[in-house]
Each structure stands twice: as C-alpha cells, then as structure tokens.
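Can you keep this structure in mind? I'll have questions shortly.
Apart from one protein chain that is not included, each protein chain of the complex appears where it belongs.
== chain A ==
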Amino acid sequence: MKSRRQHLLSPFISAAMSVIPGFSTGVSTDSDIVVDSGSKKFTELHIPSQSEWRVEIPFQTVLKLNVVSGIAEIYGTELPNNVEMTFSGAKISIYAPQTESNTGCTIKYTTGIKKSNQSGMSSGSNGSENEITEYISEEESSMVQNINLHFVLESIRQQTNEGPRVMVIGNSQSGKTSLLKTLAAYALKMDRSPILVNLNPQEGVYSLPGSLTATPISDMFEVESTNGWGNTTTSGVTFHNPKQPIVKNYGFEKFNENMDLYKYQVSKLGVAVMSRLEEDAEVRQSGVLVDTPALTIKDFTIIENIVSDFEINMIVVIGNERLVIELRKKFRHKVNNPLNIVKLTKSGGVVEVDEAFVRNLQQQTIREYFYGTLKSPLSPYNTNIDFKDLVIYKTVESSEFNPSLAFLPSGDDFTPEVDDSDMMDEGNGNRKSNEFSLDKYYSKVEEPDASLLSNTILAITQLPANDKSAKNLMNTSVMGYAYVSDVDDAKKKMRILLPVPGTLPRNILIVTGIRYIE
C-alpha cells in the first residue's frame, strides 16, 4: 500500500530577506526561510489510523504543516492542532495513533525553498533535489510493539522504585533512536522523566556530534528542531522548556576511532548518570534509555561495558534475531541480576539515510547549537584569542597511537589496558595518578596552527585554568563548544565563535575531529 508521490515546488520569491544583525558571516539561519504569505497552496492529506506519513524534506526545502483534525504524533510526541510547524532537512514520520474513534488525522502542508539557497544553487540543478518525497505506510504492527514495550516499562516503574534501564541495540538505521524517542515521549505522558543517554557519537543529542550525552527528558521533544531534539538552556527564554544534558567529549563520530577513549567516556558518563539516579528520585523512578551506535556481537566488550556502566536491566534488540540469541548466550551468567533481552521487529518505515544526509544533519546540528532554532534564535559571539593563553589537546586516533590496531575488526580482541578500579575512584585517586598516561586518549598540541585548527570544533573543558592533571582532563565534562572560523599562524591567534558572549571562560581546550563549514 505504498504510493510514492513527488511534489513540485511553487517557486516562492521573498520580498524581504531577513538577516540576523551583528553577524555578517553569511550564515543562513532559519529566519532566511521564504515565507510566502499570499499564494500559499496547502495540500490536505488524510492519514488513516495506525498509518504513518513519511516525508523526506531536503535541506534547502521548507515544509510547513498544520494538523487540521485528529491526533498526529512524531515518534510519540504529539503535535499541537492548528499550529503551523516548520520542518527542513529532516526525514519525519507523522503517525496517526489508534484512538477510540479510529478516524486517523488530517494534515495540510505546503513547501518552499530557503531564500539563501535560491541563488546559490548553480550546479545546473533542475530543482528536483529540492522536492519532498512522501508516502503513507501502514504501521500497525511496529507501533503496537512499541506501545507494548512502553507498557512493560511503565509497569516496571509502577512495581519497583527503580525505573527500567534500557539499552537499545540494532544495525545502523534500524530505528533505535526513533524507538527511544517514542519511549521517552510516552514516558513523559506518564509523568515520568527518564534519562536519555546517547552513546552514538555520530549524532549530537542536545549537543554536537562527537559527544556522548545524558539528558533527563523532563519535557516534550521539539520536533521541529534538528533531529527533533530541541534546546538546552539559554540566557533568556525559549519557546519550549529547555533540557539540561551532561556532555562528555569523545571527539569522533565513529565509536571505534578511539575505542579506549570511547569506553573511558562511556564509563564516566555512566558514573554521572548513576550518581544522578541516586540524587534524583523522580529520574530514578523513570529509568534510563540508552541509545548506541551500530553494535554487533563483535563489539560485545562494549555492550558488556555499557550494561555494567549503566546497570542495564533490559536490552532491546531491533531486527536482529541472531544477535538476540548470541546475547542471551553471553549474558547467561546474569541470573542474579536479571537482564531481560527482548527483540522488536524492525519497522518497515525506517528511512534509509545516505552519507550526505548524515553530513548535512551534523552541520545543521552544529549551526543550531550556536544560532538556535526558528522559534528560539540565539546569538553567538565572535572573539579573537591568542594561542599563548590556551592549553590545547587533541584526541588521539587509535591508528596514531598504535597503527597495528587499526586493522583489526572493530572491537575484536581489543581490550584496553585500563585500570578501571583506579579510574572509578575519584576520591582518592592519588594512588596511581602519577603513572596515569594520556597517550591513548589525548595528546598535547604544542604548536597549534591552521592546518590542525581551521574549521574545527573545540570542546571547552570545565577544567579551571592551569589544571595540569591528566586524570582531571580525562574526567572533566564539556562546558561548551567553540568553532574556529579563522587561524592566523603569523600572529598566533585564532578567531572563534562562542555560544556565550564574553571571553573564553576556560583555557583548556580539546580539538575534536568534527568540522564545520559556515
């Protein structure tokens, strides 16, 4: 029952192009979106109950939609009725849940092109890449299992005083993140606020790509923002309630680019999350939802680490029967500390995302970090800074540290020589701290220059100035990110974009492998 339709765009022309004052960087922001007020032609569409409207909106294209009647949700987050919502650079699925009346929902939508891209598209394009692709798909079975899983989690919350701690495993693009969003959104509707942990550094969740984060989901997702997450706190007011994550630096987008660092940061994030659960009864009762990169049985050590770091008591495997069997076998010993392993069938509606789309999403995520969303625009701050005032580290790639390791299958036979007991022990960490070596994780940059820094994202650590402890560097979290827009090797200066006005509040920075082009 799939019918694919292509929509031609009406060529919108904007009378006035708005540019955020104070920033002549040529960055396009959401306010550059052409809003055609006169001749807007809305297409009305009925989504039958338990069906999903899948739509792919290119980055240059803007889709505006209204829920005219009925209930519509995006990954469990209900959309307001008769409110115009704007989407761009997104693949979204609007689902009409089963209700008493079972009448589905009706939406209307229209499309346009972002102003800033109208002139810039010179590459002989006929505009077809700006067309949205959309179709309706019947989704009863996969949504039913999501709802059932939600009820399982909610009964656990009801029956115990510790919420479920769930980890989702599946191939890339198997719908892990969508499932977790749905579960978190449903939990929210039960008046819960679970912590959403993102261990997939390819996506920045309330942060930038390259980070590992944990965020209590205490209010709705902002479905219109990049990847449908939303804002963290700002200096002013935001249209939606913001979220408050903790951010750990990893610095790469693939978990196996430096597995030592990855595992280390996962464990430190686990410590933070478990401590938060101790402190915060509401969050403890709501539980933890952990998103992961595409892990296979070859990455069992990582799976095992995550299970122990976050005291996981349920693993949900999406669409991989074999992995379920293997995991049940390997976790057989966990009888005293029950670990449920359940599987969900992969939703037919999981959209294939190509490499270019992932890149664009990452760029959009970074832009949103500095410039905010359409509904809550933010003003970042440009400043010049001398290298001499800074202590700069960079993340080591495994291949740099030990080239031979780079050729091993990811995760196989590669157990880092890390003394966990020492690392976990922050209180009296002096015992071995002199011997602790940064080599596997970070290296100090003695001569920063343009070739290293240009267009990179810098993680600003929480470390106070002149803290020289390697251990502290490993254990610190990220205070924020800066973007290096210009490097002057002669003057040994660089120009950086900061999210917050003022001087750089910390001087210990980590160069990440994440790049951004304004």
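The working rule: contacts are C-beta pairs under 8 Å (C-beta built on N, C-alpha and C of every residue); 3 or more make two chains touch, one makes a residue touch a chain; residues count from 1.
One rule holds for everything that comes next: contacts and distances are computed from a predicted model.
Missing chain, UniProt name from the options "DNA-directed RNA polymerase II subunit RPB3", "Protein Pcf11p", "Ras-related protein Rab-7a isoform X1" or "Dihydroxyacetone phosphate acyltransferase": "Protein Pcf11p". Touching the chain that is not shown, out of A:N82, A:N161 or A:S451: A:N82 (per the contact rule at the top). Only one residue in the set A:K64, A:K91, A:K176 or A:K343 touches the chain that does not appear here, and it is A:K343. Between the chain not shown and the residues A:G372, A:P448 or A:G513, the one that touches is A:G372. For the chain missing from the display, the contacting residue among A:P97, A:G251 or A:G287 is A:P97, taking the whole complex into account. The set of chain A residues touching the chain not shown comprises 18, 20-22, 31, 44, 46, 48, 68-69, 71, 77-83, 97-100, 103-104, 106, 144-145, 147-149, 151-152, 154-156, 158, 186, 189-191, 193, 207, 216, 218-220, 231-247, 272, 275-276, 278-280, 282-283, 314, 340, 342-344, 369-370, 372, 376-381, 460, 462, 464, 475-480, 499-502, 505-506.
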